[in-house]
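Heads up, one of the protein chains got dropped from this complex, but the rest are sitting where they should.
All chains are identified by letter, namely A, B and C, in their written order; residue positions are counted from 1 within each chain.
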Amino acid sequence: MFLACLLVALAGGAVGLAALLPDRADADETLVAASVCEAHELRARQAEDPSLQIQIPPEFDSPWPTRAACLSHAAAMDESTPGPIQPIQFSHKHHAGLYQIDCQYCHSGTDRSPVAGVPSVELCMGCHKQFPPTYDELEGIRTLKDHWKLQTPVEWVQIHRLPEYVQFQHQAHVRKGIACQSCHGKVEEMDKVYLVPDTKWWPWLLPTQKLEMGWCIQCHRANGASQDCVTCHY
Amino acid sequence: MTPPPAESVAAMIRPVPRAPDSKVNRDLLAVMEGASLGYWALLGLSVAFVGLAGGIWIYQVYKGLGIAGYIHPVFWGAYIVTFVFWVGIAHAGTLISAILFLFRAKWRNAINRSAEAMTVIAVLTAAQFLGIHVGRIWKSYFILPYPNQRGLWVNFKSPLLWDTFAITTYATTSIVFLYVGLIPDLAIARDRAVGWRKLLYSVLSLGWQGTSRQWKSHNRSVLHLSGLATPLVLSVHSVVSWDFAVSIVPGWHATIFAPYFVAGAIFSGFAMVLTMMIPVRRIYGLEGYITNYHFENMSRFILLTSIIVAYAYGAEYFMAWYSGVESEQTAFYRRAFGPYWISTWTMILCNGVFPQLLWFKKLRTNVPFLFVLSVLINIGMWFERYVIIITGLSSEYDPAAWGIYTPSWYELGIVAGSFAFFAHLFLIFLKIFPVVAIAEVKEIAIHERSHAHAGEH
Amino acid sequence: MAELDRRDFLKLVSVSAGGAAAAGCSDHVEKLIPYVVQPEEIIPGKAIQYASTCLECPAACGLHVRTREGRPIKLEGNPEHPVNRGALCALGQASIGRTYHPDRYAKPRLRGAGGAYEEIGWDKATALLAEKLGAAGGRVRALTGELGPTLGSLFDRFLAAAGSSGGRLHYEPFGYEALREASRAVFGAGVRPIFDLEGADFVIDFGADSLETWLSPVEHARQIESAREVTSAEGREARLIYVGPRLSMTAGNADEWLPAKPGSEGILALAIARVAFDAVRSAGRPVGGDPGLLEGILAGFDAESVASRSGVPAETILRIGRAIAQAKRPAALPPGVALTSRRATATTAAVLILDAVVGAIGTTVLLPAEAAAAPEPASFREILKLVDAMASGQVAVLMLGGVNPVHSLPPGAGFADALAKVDFVVSFASLPDETSERAHLILPDHTPLESWGDAAPQPGVRSLVQPSVRPLFDTQALGDSLLQVGRAMGDSVAAQLPAGSFRSLVEAAWSGTDFRAALIRGGVFEAAPRGGALPVAASAARIEFKLPQFEEAGPYLVLPVPSPLLHDGRGANLSWLQETPDPVTKVAWQSWAEISHETAKALGVERGDVVAVETGFGRLELPALPRGGIRDEVIAIAIGQGHTVGHYASHDAEGRAGEARGVNVIALLPPLTDESGGRAWLTARAKVTATGAHARIAQLQFTDNQRKRQLAESVSLAALAAGDGAAHGEAHGGEHGSHEIRRPYDPVNDAVPESPYRWGMAIDLDRCTGCSACVVACSIENNVPQVGEEWVLRGRQMPWIRIERYLGDGEADLENGRRRPEDREKLGDVDVRHSPMMCQHCGAAPCEPVCPVLATYHTPEGLNGMIYNRCIGTRYCSNNCPYKVRRFNFFDYQIESWPEPMRLMLNPDVTVRGQGVMEKCTYCVQRIETARQDAKNAGHPIADGAITPACVQTCPTHALQFGNLKDPQSGVNQRIEGNPKRAYHALHVLNTRPGSTYLAKVSRGAEPEEGGHS
Partner (left out) sequence: MPDVLGIWNDPGDVAEAVTRLRGRGYTDLETYSPAPFTEVDDAAIEKPSRVRLFTLIGGLTGVVTGYAMTIWMANDWQIMLGGKPFSSIPPYTIIAFELTILFGGLMTLIGLLVFGRLPSTKIDPAYSARFSAEEFGVRVRCRERDVAEVEALMRGHHAKEVSLVGA
């Protein structure tokens, strides 16, 4: 499942970038990169097909943003993959996956509070303001910096949503060592986060979907957690 | 023996002559034919009221139960009252069909069909109120023990669950009972109807031919259904009464409730049969089939049950006094002399006092009187439920939280609608199905005839 | 609080939108909107508390403002604050509603030519005011409420700079000016005495509403009730005696009630003083002044003569006189608002003399040094002077802040007309009221939750006001408005004003203190003595003690009663205070006229019949409410209603805006002062006639007869004192004791054996005064909708707690209360039982088995759980609940009940109930769960006291206690075990095994030595 989506993402990214490239009229024409990401892409193509003549202008001859960043960024705005388009092309795969940033570095308070919390623009900028300006060619980075400049918040689209009559306690689950992935899916492998479908079956052969009550209860029963109604409903 | 000559055999071959139809068929099927202006007017009126009530109900679902007259702490009102009322009405049918069948009371034949029809219609009417009175009808499926993703079941200790099961069972069984009884008559209608009715009756009568095999299974089924329906009819209103009896509300919490309610149900049921059948008999000239003798028998039942009900009223007050429980005594005192005294005395007069006139044979056989009385009894029985439910809730254990309830116009509209609903279904039934059990009437007729015939020998 | 400024309110709003959002909108796209910069102290999902001060009345209680994601959602008392020690009154609880009030002025407003207001910018507004002030040429006056030292002095400096002649008047409708003048006359000290009732063992209250509105009600309630704690020997000795014409809330909590003739309190005090004087002398103790002098003063007031004039029997006077003389820490409290007649100063002086005779001065009655004394409001005479000045055109610019004189001054004073004569009126109100709506310019102030400031209610108490939320609207702190106007007036004025913002001014004012600590503690509290003693001065001999005159227009004396909830009317625009029934009459949302049954008979009116009350000064029509607990010649009407402005204050039953809600009794009163210029209230007799009209009264309690059902029990001292051998049953005392209090069940087993907890509550009826603060606290904590007068009239009110008010054990007889509510009050009978009734969390709960869908059930920890999203609304549970504590959502209350922006104050931890579901008290399960998580995170079991439900938290008298019944050491268990003779379960006979255990009220005799009489 996840592999499939990963491939889709990669392909999407590649397609997205390919679209940026000047299409090759005839073989002996040299391809000129118009951005760092394009440069990465051209190098990759040349690796496949050495005959290809490419030219990287010096201003685009930079390791930053990395090719992975370019691909993730492109994948995060790919509408063909599941999940809503977010205001910023933020890739959990890139941050939590590739760079191994701990979930609670950004979602701090998850172990102290009922709610996980979403990082502030300040927190994002904490790292990103140190990055070379070439990163600005990524739309997501520009959007982020605009928000910081204008001091306006980012309006993320909520994906994992419980009804308001459910009082979920992140701290209890995190402290018990329940992996974030068991409810949120392998976000560290997603460029664009989406609700990973998950179905459990009751003994009477009835399915219960992710984030439905039965889905929670089965886990609670399996782990001997509370099945008292007011644990979640009050 | 030697074979008969061929020509004689040939001579025998001739078409079967179409037999003249029997009077019984003609009289009773005539009810279903044609419809007077009055009929259409009546039907139109009742349908209009159903529509009105439907509108009110939709508004209530949209706006909230607050449009009803509820006041803390009286959280059950006219809806539950009317629910219990209709469940009560439903009882006469099964009683007449089942119990009298078991007791081989042949006089039931003339009225059991209409009574059964009434039962089914009344139960359907009653069942709607369970939905009308809940706060979140769109979630009311929670009450069913169906397998769900939550893994959560229902509370079988709750009288409301018992209700759900009792009402469902009662509705289903009465429909089966009614239908099984109808099959032979539908065959009769099939043999004489034309056009769409022919088709309808052919389908419904399942190709009934009145063979011995069919009659044998039919008799046996009716017997068993009666055997099942008899305890059922007693259980259903007992269960309904337990909605109140198992609670701790002063005025509700009484062991006498089950028999009290069952008697009351039969009482009101018979009254309703009279209210419906007297006009029908008059309009369709069925005096020959539904005779004063039938009415008199029903009056006897009404008298009997009236006495039981009256006794129950007395017993309640006696127990309240004898128990020495102050909250009970207060509840009953307020019932008789408190804000609801009018309802209480209406109930006592209509259910306990007026029916005593039936001791006189003259009145038992006086049809107009019976009609008026039956209507009064229906009113009285509605108020009985009103008195029990409302007075019980209005003054409970905590005097600081007493409240006085009066139904709102919206509520009364829906209640009126329920009567219209009952009426329009019954009117339609009159025109589609034989209102008297033809086959059973014939059974008696033919027996008498053959005995007379045997006498000649 | 640097973070505070960076906190951007609007961004926070939607963070927990999910929590507060209306039910049933789960499928639309929800946005997650984080901070741009997250303040370090904020963890989304966790509550933060800021210490501040309640500015609703001059008592200035300490606050803890509980905020979520930067929004205040609940006010709680500051436990460290010496005035309220963690408690709050109903008004204080409800005051959070001001910040989120739908009426709030969003921008400055200027009255156009047509009289209609237009919103303008601050620059324009400031410039305009500056110009007007400049042109006024010193004819500038200001009328403000209590502003606190810093803002007050800034205002005065501003007026001085603006060249104002006359300056600012501090106007407090309940000014108690007589207190200061009387102490000047008696002790020669022009300060208002401080009444410290800590451990007072004999309090005689001459009509001071000491548990309701008088001076510092939360403080006094705590002191009086803890002094009467029956577990201690002294507590059993302690007595509270009330003198007054009406069975008020305070009277109902007294041990003896003397319904003396209104106005005769002074001579009664002197008569008692005279008896006490002899007793003290014979005991050889000092009498607090020159004996000769006192003897002279008291000479004319022997018990017999006073008895005839006051209507109090001579033997009672003698008995009380001897008793108070024997008391260790006696205190006599002078009249409150209702009884301030035209001889208020003399009356008050008489009471102070009694205090002096029995040696209360210096112990319970403290005379602070002039310098340290709290700022005093201007006397009524000065206010009237100002009105004259305005009327005669001597005022060009009038600045109004925190006052509503149009409502609270008698029409006869002519304030409204005078106001029209002022060239330019500027109001700093943040919410519209009758006065601000007459202003030319409105410069909306922040609400206290948005403001900086401070208060100094008592010597040694400096209380800080700090903002806990970014302003919701384009408003500006009054201090900053003044500073900016001043600067706009030019350098000459600006030079006389401090630089910087008002906040820096506050910090400067507190520079002498550890400001950070003050921010955390809520102020600086010194244990220094708050005042000392003075002997009775010779000037006392010159006071003449006579019965007051009244403006005669009829036989009935108008008694204007301060409302325990609405105060002087400032609470009228807060829905919680309107919907919470009056503690005495249980009427909500309305005005009513209390008359005696005799009077009702004489007038030929019954409950709800509209009567016309007419004095020489005004005429009002309002429904009559006959009751036993009031003197025949008195007609009592609560102050506070009769507003024509305000979303909640003015809408009538049909919800029409602008219609007055109820009547304003002040309209009946003449603008009269007492001897020394203080405001006089008890001034007029009225003609009362039946109009023939009838009105439905929204009275939330049907009867005060508990029919001997075990609901609100009482125990006599004698029974308590009886040896341990005494059976529980015998513990019932008094002549009512014809049935026995049954020992409570042991409810511990009503939780599953594995569970370490069984939650339970102790409810001490001996401490509950009926003040109803818990009702408001509960409603705000649990998002309980307020349904409005129309629906209250139809019994649809939603509170999870109600305070039941019963008189005695009641009668089981059937005749009573047959048709209409019954009333068992009798003159002089004080056996009033206030009993908070909320879900009892029964172990054998009748509501649980009848629910078909398991929506209500028993939790492993003994709670009676209520699952809203499972409920289908059969309402069977409520039918089967003997305590009738369940409430049903008949409509979708979310819109009507919380108009924008009020939804921002919804508690995100509590589900907002939708249409068609049942709800009830949960023991604040959200707090239990929060405490459980915190305990888990800390790795220990939930500590005793870690959970305080909203009602328990706010109770001024600590009548409620919550805890774990399975822990023998828990406070709640100690409380129950410590009172074995008083503990019982309500409606014991039903065997519901409740988790809440009541402690019976103690019926003390009037005198310490005898018991068992009630």
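The rule is short, and it goes like this: a residue touches a chain if its C-beta (ideal position, glycine included) is under 8 Å from a C-beta of that chain, and two chains touch if they have at least 3 such contacts.
Small disclaimer: the values here were computed from a predicted structure and weren't measured.
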{"item": "Identified contact with the non-displayed chain, of B:K106, B:K216 or B:K361", "value": "B:K216"}
{"item": "Which residue of C:P583, C:G843 or C:P994 touches the chain not shown here", "value": "C:G843"}
{"item": "Hidden-chain contact residue, picked from the options B:W40, B:F156 or B:Y293", "value": "B:F156"}
{"item": "Interface with the unshown chain - residue positions in chain C", "value": "750, 752, 842-849, 851, 854, 857-860, 993"}
{"item": "Contact footprint on chain B, counting only the chain that is left out", "value": "1, 3-4, 8-9, 12-14, 16-22, 24-25, 145, 151-157, 161-162, 165-166, 168-169, 172-173, 176-177, 179-180, 183-184, 187-188, 190-192, 206-221, 224-225, 228-229, 231-232, 235, 239, 439-440, 442-443, 445-447, 449-450, 453-454"}
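Following the convention adopted for this analysis, only the chains that are shown with their structure count from here on.
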{"item": "For chain B paired with chain C, centre-to-centre distance based on mean C-alpha positions, whole Å", "value": "60"}
{"item": "Centre distance in Å when chain A and chain C are each reduced to the mean of their C-alpha atoms", "value": "55"}
{"item": "Junction residues of chain A - those touching two or more other chains", "value": "none"}
{"item": "Touching two or more other chains - residue numbers and ranges from chain C", "value": "870"}
{"item": "Chain C partner contacts - residues on chain B that touch it in the complex", "value": "63-66, 69-73, 75-76, 133-136, 139-140, 142-143, 152-155, 157-161, 164, 243, 246-249, 326-327, 329-330, 333-334, 337-339, 393, 396-403"}
{"item": "Residues of chain C that touch chain B when the two form their complex", "value": "701-709, 711, 791, 794-797, 802, 804-806, 810, 812, 814, 817-819, 837, 846, 849-854, 870-876, 878-880, 882-884, 887-892, 915-918, 987, 990"}
{"item": "Residue ranges of chain A in contact with chain B within the complex", "value": "202, 204, 206-209, 212-215, 217-218"}
